[in-house]
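One protein chain omitted, others in place.
On to chain A.
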Amino acid sequence: MLSRVADSIYWLNRYVERVENIARFIDANLNLILDSPAGMDQQWEPLIAVTGDLKLFQEKYGEFTAEKVIQFLTFDRDYNNSILSCLRSARENARSVREIISSEMWEQINAFYMMVTDACPGKPLGALHEFFAEVKLSSHLFAGIMDATMTHNEGWHFGQIGRLIERADKTSRILDVKYFILLPSVQDVGTTLDEIQWMSLLRSASAYEMYRKRQHRITPKAVADFLILDANFPRSIRFCLISAEQSLHQITGTPLGTWRDPVERTLGRLRSEMDYLTVDEVMDTGLHEFLNGLQEQLNQVGEKIFATYFALNPVEERVENWTPIARLSKQTQTLLR
(Lines give C-alpha, C1' and ligand atoms only; values in the text may rest on other atoms or scores of the structure.)
Protein backbone atom coordinates (compact mmCIF):
# COMPACT_ATOMS: atom_id res chain seq x y z
CA MET A 1 0.00 0.00 0.00
CA LEU A 2 1.25 3.48 -0.86
CA SER A 3 2.67 5.24 2.19
CA ARG A 4 0.69 8.35 1.38
CA VAL A 5 -2.51 6.36 1.18
CA ALA A 6 -1.90 4.63 4.52
CA ASP A 7 -1.16 8.04 6.03
CA SER A 8 -4.39 9.48 4.67
CA ILE A 9 -6.57 6.64 5.95
CA TYR A 10 -4.89 6.88 9.34
CA TRP A 11 -5.55 10.62 9.56
CA LEU A 12 -9.00 10.39 8.10
CA ASN A 13 -9.96 8.22 11.06
CA ARG A 14 -8.10 10.29 13.60
CA TYR A 15 -9.91 13.42 12.46
CA VAL A 16 -13.35 11.85 12.51
CA GLU A 17 -12.66 10.50 16.00
CA ARG A 18 -11.38 13.91 17.08
CA VAL A 19 -14.52 15.61 15.82
CA GLU A 20 -16.69 13.20 17.75
CA ASN A 21 -14.77 13.82 20.94
CA ILE A 22 -14.95 17.59 20.66
CA ALA A 23 -18.71 17.33 20.18
CA ARG A 24 -19.09 15.00 23.16
CA PHE A 25 -16.94 17.26 25.25
CA ILE A 26 -18.84 20.46 24.58
CA ASP A 27 -22.18 18.75 24.86
CA ALA A 28 -21.38 17.30 28.27
CA ASN A 29 -20.33 20.72 29.45
CA LEU A 30 -23.54 22.30 28.20
CA ASN A 31 -25.39 19.74 30.31
CA LEU A 32 -23.21 20.33 33.31
CA ILE A 33 -24.04 24.02 33.29
CA LEU A 34 -27.72 23.24 33.58
CA ASP A 35 -26.99 21.31 36.80
CA SER A 36 -24.66 23.85 38.34
CA PRO A 37 -25.89 26.16 41.10
CA ALA A 38 -26.97 29.56 39.80
CA GLY A 39 -24.37 32.24 40.15
CA MET A 40 -21.56 29.80 39.90
CA ASP A 41 -19.05 30.64 37.22
CA GLN A 42 -19.47 28.68 34.08
CA GLN A 43 -16.58 26.37 33.48
CA TRP A 44 -15.53 26.90 29.90
CA GLU A 45 -11.87 27.62 30.35
CA PRO A 46 -10.88 24.01 31.09
CA LEU A 47 -12.20 22.93 27.69
CA ILE A 48 -9.71 25.19 26.04
CA ALA A 49 -6.98 24.49 28.56
CA VAL A 50 -6.82 20.79 27.68
CA THR A 51 -6.44 21.53 23.99
CA GLY A 52 -3.15 23.26 24.69
CA ASP A 53 -4.31 26.25 22.65
CA LEU A 54 -5.15 28.58 25.53
CA LYS A 55 -2.94 31.35 24.25
CA LEU A 56 -4.34 31.19 20.77
CA PHE A 57 -7.87 31.42 22.14
CA GLN A 58 -7.13 34.36 24.39
CA GLU A 59 -5.51 36.31 21.61
CA LYS A 60 -8.45 35.85 19.31
CA TYR A 61 -11.47 35.73 21.61
CA GLY A 62 -10.51 37.14 25.00
CA GLU A 63 -13.09 35.93 27.50
CA PHE A 64 -14.26 32.39 28.10
CA THR A 65 -17.97 32.64 27.35
CA ALA A 66 -20.01 29.68 26.17
CA GLU A 67 -20.55 31.28 22.75
CA LYS A 68 -16.91 32.07 22.21
CA VAL A 69 -15.60 28.72 23.35
CA ILE A 70 -18.15 26.90 21.20
CA GLN A 71 -17.40 29.09 18.20
CA PHE A 72 -13.69 28.41 18.63
CA LEU A 73 -13.95 24.67 19.08
CA THR A 74 -16.74 24.09 16.59
CA PHE A 75 -16.88 26.54 13.73
CA ASP A 76 -13.60 28.44 13.64
CA ARG A 77 -12.24 27.97 10.13
CA ASP A 78 -8.78 29.20 11.04
CA TYR A 79 -8.34 27.01 14.09
CA ASN A 80 -6.87 23.68 12.99
CA ASN A 81 -8.57 21.64 15.68
CA SER A 82 -12.10 22.97 15.41
CA ILE A 83 -14.79 20.50 14.37
CA LEU A 84 -15.12 22.24 11.02
CA SER A 85 -11.38 22.25 10.31
CA CYS A 86 -10.95 18.63 11.39
CA LEU A 87 -13.79 17.59 9.13
CA ARG A 88 -12.35 19.54 6.26
CA SER A 89 -9.05 17.73 6.78
CA ALA A 90 -10.85 14.41 7.12
CA ARG A 91 -12.66 15.03 3.86
CA GLU A 92 -9.50 16.06 2.05
CA ASN A 93 -7.80 12.92 3.23
CA ALA A 94 -10.79 10.86 2.11
CA ARG A 95 -10.85 12.61 -1.24
CA SER A 96 -7.21 11.79 -1.81
CA VAL A 97 -7.87 8.08 -1.29
CA ARG A 98 -11.39 7.72 -2.60
CA GLU A 99 -10.31 5.06 -5.05
CA ILE A 100 -9.14 2.98 -2.06
CA ILE A 101 -11.95 3.44 0.45
CA SER A 102 -15.53 2.35 -0.24
CA SER A 103 -17.78 4.84 -2.00
CA GLU A 104 -20.14 4.63 0.98
CA MET A 105 -17.38 5.89 3.25
CA TRP A 106 -16.67 8.77 0.92
CA GLU A 107 -20.32 9.70 0.62
CA GLN A 108 -20.75 9.65 4.39
CA ILE A 109 -17.76 11.91 5.04
CA ASN A 110 -18.96 14.20 2.27
CA ALA A 111 -22.45 14.41 3.75
CA PHE A 112 -21.02 14.86 7.25
CA TYR A 113 -18.91 17.78 6.07
CA MET A 114 -21.85 19.39 4.28
CA MET A 115 -24.03 19.00 7.37
CA VAL A 116 -21.50 20.90 9.50
CA THR A 117 -20.82 23.58 6.86
CA ASP A 118 -24.56 24.15 6.63
CA ALA A 119 -24.71 24.68 10.41
CA CYS A 120 -21.93 27.27 10.10
CA PRO A 121 -21.24 30.00 11.23
CA GLY A 122 -22.97 29.11 14.44
CA LYS A 123 -26.25 28.00 15.89
CA PRO A 124 -28.03 29.52 18.86
CA LEU A 125 -27.01 27.78 22.08
CA GLY A 126 -30.43 26.21 22.40
CA ALA A 127 -30.15 24.32 19.13
CA LEU A 128 -26.70 23.02 19.83
CA HIS A 129 -27.60 19.89 21.69
CA GLU A 130 -29.28 18.50 18.62
CA PHE A 131 -26.37 19.55 16.45
CA PHE A 132 -23.77 17.84 18.60
CA ALA A 133 -25.90 14.72 18.78
CA GLU A 134 -25.91 14.67 15.00
CA VAL A 135 -22.15 15.14 14.88
CA LYS A 136 -21.63 12.20 17.22
CA LEU A 137 -24.03 10.07 15.27
CA SER A 138 -22.38 10.94 11.95
CA SER A 139 -19.04 9.91 13.34
CA HIS A 140 -20.44 6.57 14.55
CA LEU A 141 -22.04 6.11 11.18
CA PHE A 142 -18.73 6.64 9.47
CA ALA A 143 -16.97 4.13 11.70
CA GLY A 144 -19.78 1.63 11.16
CA ILE A 145 -19.80 2.08 7.39
CA MET A 146 -16.06 1.64 7.27
CA ASP A 147 -16.29 -1.50 9.34
CA ALA A 148 -19.04 -2.94 7.18
CA THR A 149 -17.99 -1.91 3.67
CA MET A 150 -14.21 -1.79 3.53
CA THR A 151 -12.10 -4.91 3.28
CA HIS A 152 -10.30 -5.42 6.58
CA ASN A 153 -6.94 -5.12 4.91
CA GLU A 154 -3.83 -3.12 5.61
CA GLY A 155 -5.55 0.21 4.94
CA TRP A 156 -8.41 -0.64 7.26
CA HIS A 157 -5.99 -1.54 10.05
CA PHE A 158 -4.14 1.73 9.61
CA GLY A 159 -7.50 3.45 9.96
CA GLN A 160 -8.21 1.50 13.15
CA ILE A 161 -4.87 2.46 14.63
CA GLY A 162 -5.55 6.12 13.85
CA ARG A 163 -8.96 6.01 15.47
CA LEU A 164 -7.78 4.13 18.57
CA ILE A 165 -4.73 6.28 19.24
CA GLU A 166 -6.85 9.39 18.91
CA ARG A 167 -9.47 7.94 21.20
CA ALA A 168 -6.93 6.99 23.88
CA ASP A 169 -5.53 10.48 23.72
CA LYS A 170 -8.96 12.09 24.02
CA THR A 171 -10.06 9.91 26.92
CA SER A 172 -6.94 10.97 28.76
CA ARG A 173 -7.75 14.61 28.03
CA ILE A 174 -11.31 14.25 29.24
CA LEU A 175 -9.99 12.90 32.54
CA ASP A 176 -7.56 15.74 32.62
CA VAL A 177 -10.36 18.30 32.42
CA LYS A 178 -11.40 17.26 35.87
CA TYR A 179 -8.01 18.28 37.06
CA PHE A 180 -8.47 21.74 35.57
CA ILE A 181 -11.97 22.10 36.94
CA LEU A 182 -10.96 21.07 40.43
CA LEU A 183 -7.86 23.12 40.52
CA PRO A 184 -9.43 26.44 41.57
CA SER A 185 -11.73 24.98 44.26
CA VAL A 186 -10.28 22.15 46.27
CA GLN A 187 -12.98 22.65 48.90
CA ASP A 188 -15.57 21.17 46.52
CA VAL A 189 -14.02 17.70 46.68
CA GLY A 190 -16.59 15.17 47.83
CA THR A 191 -19.58 17.54 47.50
CA THR A 192 -22.67 17.03 45.31
CA LEU A 193 -21.18 19.35 42.76
CA ASP A 194 -18.13 17.16 42.65
CA GLU A 195 -20.23 14.11 41.97
CA ILE A 196 -22.18 15.89 39.25
CA GLN A 197 -18.95 16.85 37.61
CA TRP A 198 -17.62 13.33 37.64
CA MET A 199 -20.89 12.16 36.14
CA SER A 200 -20.65 14.72 33.41
CA LEU A 201 -17.11 13.62 32.81
CA LEU A 202 -18.24 10.04 32.37
CA ARG A 203 -20.89 11.25 29.95
CA SER A 204 -18.24 13.12 27.97
CA ALA A 205 -16.68 9.75 27.38
CA SER A 206 -20.06 8.11 26.72
CA ALA A 207 -19.12 5.97 29.68
CA TYR A 208 -21.73 6.73 32.30
CA GLU A 209 -24.01 3.71 32.02
CA MET A 210 -21.22 1.29 31.41
CA TYR A 211 -19.39 2.65 34.40
CA ARG A 212 -22.44 2.29 36.63
CA LYS A 213 -22.85 -1.34 35.69
CA ARG A 214 -19.31 -2.01 36.63
CA GLN A 215 -18.61 0.18 39.67
CA HIS A 216 -21.97 1.39 41.02
CA ARG A 217 -20.59 4.19 43.25
CA ILE A 218 -18.97 7.25 41.80
CA THR A 219 -15.55 7.90 43.27
CA PRO A 220 -12.70 9.69 41.55
CA LYS A 221 -10.43 6.69 41.87
CA ALA A 222 -12.97 4.28 40.41
CA VAL A 223 -13.68 6.63 37.49
CA ALA A 224 -10.00 6.93 36.73
CA ASP A 225 -9.63 3.17 37.03
CA PHE A 226 -12.47 2.59 34.61
CA LEU A 227 -11.42 5.12 31.97
CA ILE A 228 -7.75 4.23 32.10
CA LEU A 229 -7.53 0.55 32.85
CA ASP A 230 -10.79 -1.25 32.01
CA ALA A 231 -9.99 -4.03 29.55
CA ASN A 232 -13.42 -4.20 27.91
CA PHE A 233 -14.84 -0.69 27.69
CA PRO A 234 -14.12 0.56 24.14
CA ARG A 235 -13.14 4.06 25.18
CA SER A 236 -10.79 3.14 28.01
CA ILE A 237 -7.16 3.86 27.29
CA ARG A 238 -6.08 0.29 27.88
CA PHE A 239 -8.73 -1.12 25.55
CA CYS A 240 -7.64 1.30 22.80
CA LEU A 241 -4.02 0.30 23.18
CA ILE A 242 -4.77 -3.42 23.13
CA SER A 243 -6.83 -3.09 19.94
CA ALA A 244 -4.36 -0.75 18.25
CA GLU A 245 -1.57 -3.19 18.96
CA GLN A 246 -3.58 -6.02 17.45
CA SER A 247 -4.17 -4.03 14.26
CA LEU A 248 -0.52 -3.10 14.09
CA HIS A 249 0.55 -6.73 14.22
CA GLN A 250 -2.00 -7.62 11.57
CA ILE A 251 -0.22 -5.14 9.31
CA THR A 252 3.33 -6.21 10.03
CA GLY A 253 2.70 -9.92 10.49
CA THR A 254 4.93 -9.97 13.56
CA PRO A 255 3.49 -12.20 16.34
CA LEU A 256 1.99 -10.33 19.31
CA GLY A 257 4.41 -10.07 22.19
CA THR A 258 7.40 -9.66 19.90
CA TRP A 259 8.66 -6.71 17.92
CA ARG A 260 10.67 -5.90 14.84
CA ASP A 261 10.24 -2.17 14.36
CA PRO A 262 10.14 0.89 16.64
CA VAL A 263 6.35 1.22 16.47
CA GLU A 264 5.74 -2.32 17.66
CA ARG A 265 8.23 -1.81 20.47
CA THR A 266 6.88 1.55 21.66
CA LEU A 267 3.25 0.60 21.47
CA GLY A 268 3.80 -2.89 22.90
CA ARG A 269 5.72 -1.49 25.83
CA LEU A 270 3.04 1.09 26.60
CA ARG A 271 0.28 -1.51 26.35
CA SER A 272 2.00 -3.98 28.64
CA GLU A 273 2.69 -1.23 31.16
CA MET A 274 -1.08 -0.70 31.28
CA ASP A 275 -1.66 -4.40 31.76
CA TYR A 276 0.20 -4.41 35.05
CA LEU A 277 -0.60 -0.92 36.31
CA THR A 278 -2.91 -0.26 39.28
CA VAL A 279 -5.02 2.83 39.81
CA ASP A 280 -3.26 3.39 43.16
CA GLU A 281 -0.02 3.78 41.31
CA VAL A 282 -1.69 6.30 39.01
CA MET A 283 -2.91 8.30 41.99
CA ASP A 284 0.51 8.16 43.62
CA THR A 285 2.07 9.63 40.50
CA GLY A 286 -0.70 12.23 40.42
CA LEU A 287 -3.51 11.94 37.87
CA HIS A 288 -2.51 14.98 35.87
CA GLU A 289 1.16 13.99 35.81
CA PHE A 290 0.31 10.47 34.80
CA LEU A 291 -1.98 11.61 31.98
CA ASN A 292 0.59 14.08 30.76
CA GLY A 293 3.19 11.34 30.52
CA LEU A 294 0.72 9.10 28.73
CA GLN A 295 -0.09 11.74 26.15
CA GLU A 296 3.64 12.14 25.52
CA GLN A 297 3.95 8.44 24.92
CA LEU A 298 0.95 8.36 22.59
CA ASN A 299 2.52 11.18 20.62
CA GLN A 300 5.69 9.17 20.39
CA VAL A 301 3.77 6.23 19.00
CA GLY A 302 2.21 8.55 16.42
CA GLU A 303 5.57 9.99 15.45
CA LYS A 304 7.09 6.55 15.09
CA ILE A 305 4.19 5.39 12.94
CA PHE A 306 4.81 8.36 10.69
CA ALA A 307 8.56 7.78 10.50
CA THR A 308 8.28 4.02 10.00
CA TYR A 309 5.40 3.67 7.56
CA PHE A 310 4.39 7.04 6.11
CA ALA A 311 7.40 9.31 5.79
CA LEU A 312 8.14 9.88 2.14
CA ASN A 313 11.88 9.51 2.56
CA PRO A 314 14.19 10.69 1.25
CA VAL A 315 12.48 14.00 1.84
CA GLU A 316 13.93 16.39 -0.70
CA GLU A 317 13.68 20.14 -0.78
CA ARG A 318 10.92 20.01 -3.38
CA VAL A 319 8.57 18.45 -0.86
CA GLU A 320 8.62 21.73 1.05
CA ASN A 321 5.74 23.32 -0.87
CA TRP A 322 3.77 20.30 -1.81
CA THR A 323 2.66 18.02 0.99
CA PRO A 324 -0.37 19.74 2.39
CA ILE A 325 -1.91 16.70 3.98
CA ALA A 326 0.98 14.93 5.58
CA ARG A 327 2.51 18.11 6.85
CA LEU A 328 -0.71 19.52 8.13
CA SER A 329 -1.38 16.33 10.01
CA LYS A 330 1.94 16.39 11.73
CA GLN A 331 1.51 19.96 12.71
CA THR A 332 -1.87 19.23 14.21
CA GLN A 333 -0.43 16.41 16.14
CA THR A 334 2.19 18.57 17.81
CA LEU A 335 -0.24 21.40 18.35
CA LEU A 336 -2.28 19.21 20.62
CA ARG A 337 0.47 18.59 23.11
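Criterion: a residue touches a chain if its C-beta (ideal position, glycine included) is under 8 Å from a C-beta of that chain, and two chains touch if they have at least 3 such contacts; residues count from 1.
We take it that contacts and distances are computed from a predicted model.
The chain not displayed here is annotated in its UniProt record as "Circularly permuted type 2 ATP-grasp protein", chosen from "Inner-membrane translocator", "Sugar ABC transporter permease", "Hydrogen:quinone oxidoreductase" or "Circularly permuted type 2 ATP-grasp protein". For the chain left out of this panel, the touching residue among A:Glu154, A:Glu195 or A:Glu303 is A:Glu154.
When the whole complex is considered, the residue among A:Ser96, A:Ser139, A:Ser172 or A:Ser243 that touches the unshown chain is A:Ser96. As for the chain not pictured, it touches chain A at residues 1-4, 6, 92, 95-96, 98-99, 103, 106-107, 110-111, 154, 158, 251, 309-310, 312-314, 316, 318-319, 321-324.
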